[in-house]
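Got a structure here, written out as structure tokens. Questions coming.
With one protein chain removed, the remaining protein chains of the complex are shown where they sit.
Take a look at subunit A:
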Amino acid sequence: MRSARAIDGRRVLRFSCGLEIRVGNLAAAAALLTGAILLALVSLGSGITETGFREFLRFLAGEPASADQAYALWTVRLPRIVMGFMAGWAVALAGAMLQSITRNPLADPGLLGLSQGSMTTIMLLLVFVPAAPKVAVALAALAGGLAVALLLLWLVGGERASGLAILLMGIAVETVLSSVGSLLLLYTPPETSLALADWMAGSLFQANWNAIATFAPLFCASLLGLFLLGRATSAYDLGNEFAMALGEPVRRSRPLLLIFAVLLSASAVTAVGPLTFLGVLAPQLAGFLSPATGRARLFLAALTGGILVVAADTLARSVVRDLPLPIGLGLTLIGVPLFFFALRLQALRRLQLH
């Protein structure tokens, strides 16, 4: 490994295997990881039971803790932190991948209809089989998301179809599916529609070690996918023709990226409900923190997504205890001001450059 400068003058670390990492990206990743750990510590101390990181460490060291403290730490708070991070990671990663293949910073699983596909099939399942097992819900989410992805691929045609075509077709499919969702909410019995509305608001209530064990393989697969498919996204950032010119097998890798994004998005929807706007928010904030491409961009975006969901859950559990604050609303309250701030600073920077 040696330190060098890239063509644009920025410092990079070059490894003997050919891997090159920008020092700025590395610093941003370190800052985000530190932020994630600090946030997890704050989240561990949030709740009505008097316990937190100190008791957690004592507990790990074998010192006895009260049953209430053990319950709060191991059954409630830690699973929420882990599950929230993994779900946020998955949605943000899916968003970042979709933005590359559509070449549009607004693309996310929600905008392309992938989340709506999952949600619609879950809603249909819950309407007809209210007591459907969780496995059936997960399969329904995956089937819905995949159906939308395949429909999009079929509608936009072959490898030469532009990213804009996918985006526009995705918006059309999303609009149709949203209407179906609204119809279901309006015309199902009040109790069913309330349950559906509850679920659509998003929640980490279901976070437990069983759910984490189910989600963990996907999280590991996402790391592998990030490593294997990350490079392709930097080629797609330049456009389809450029990607093909650079030797990217577009016919194979684009559907693969799309299906991988569906898998991530559907799993997150099943676990915590729809995390609206996170797929756009996290990559934008990560890009503001440290501009990056390829694997580094995906990694930073996913990390930001995980942090945002943990932050939203911590806010819901600590600051506003008696008011309902669904995870989607918490994400908006935290993420949107940051989004405005980042966009405004970027605009000011551009003004200074000109």
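Everything that follows uses one rule, which is that a residue touches a chain if its C-beta (ideal position, glycine included) is under 8 Å from a C-beta of that chain, and two chains touch if they have at least 3 such contacts; residues count from 1.
Note that in this section contacts and distances are computed from a predicted model.
You can't see one chain of this complex, but its UniProt record names it "Fe/B12 periplasmic-binding domain-containing protein", from the set "Beta-ketoacyl-[acyl-carrier-protein] synthase III", "Cytochrome c-type biogenesis protein", "M48 family metallopeptidase" or "Fe/B12 periplasmic-binding domain-containing protein". Residue A:S203 is the one among A:N25, A:S43, A:N104 or A:S203 that touches the chain missing from this view. Touch with the chain that is not drawn comes from one residue among A:M1, A:L60 or A:L351, which is A:L60. Within the entire complex, the positions of subunit A that touch the omitted partner chain are 47-49, 59-65, 67-68, 70-72, 74-76, 127, 130-131, 134, 188-192, 195, 198, 201, 203, 205-206, 208, 210, 316-317, 321-326.
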